[in-house]
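Every protein chain but one is kept in place in this view of the complex.
Right after this comes subunit A.
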């Protein structure tokens, strides 16, 4: 069945209006994007909407109380709550480097949970 959907791109604040045409479950045509990231977003948003998820976890012995963390790449939207439950259990000890992998391949996906910040040990 032919199907068309209109999306507002969320990759950047330009917010291009995207048109995605589908035949059954296959994306056949995308228009309205002005960069490659936008085209990719339109494609993924139809087939598997994903987001970069960010939160904070507690950190011991660092110069700050909370460590900001994120998913290394977009993570399936409908599993965000599972992601949050898993990440909440995380206990991190300083020092930690930005980009350091804290949970590899969370929930059997290819995305990691990484630190968003370098935190030195508190002297």
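Keep this in mind: a contact is a pair of C-beta atoms (placed from the backbone, for glycine too) under 8 Å apart; a residue touches a chain by one contact, two chains touch by 3 or more; residues count from 1.
As a working rule, contacts and distances are computed from a predicted model.
Student: Of the candidate names "NADH-quinone oxidoreductase subunit N", "NADPH-dependent 2,4-dienoyl-CoA reductase/sulfur reductase-like enzyme", "Spermidine/putrescine transport system permease protein" or "ABC transporter ATP-binding protein", which one corresponds to the UniProt protein name of the undepicted chain?
Tutor: Result for the unshown chain: "NADPH-dependent 2,4-dienoyl-CoA reductase/sulfur reductase-like enzyme".
Student: Which of A:11, A:42 or A:102 sits in contact with the chain that's absent?
Tutor: Hidden-chain contact among the options goes to A:11.
Student: In terms of residues, what is the contact footprint of the unshown chain on subunit A?
Tutor: Interface with the chain not displayed, on the subunit A side: 8-13, 15, 51-56, 58, 63-66, 68, 70, 77, 80, 84, 98-99, 116-118.
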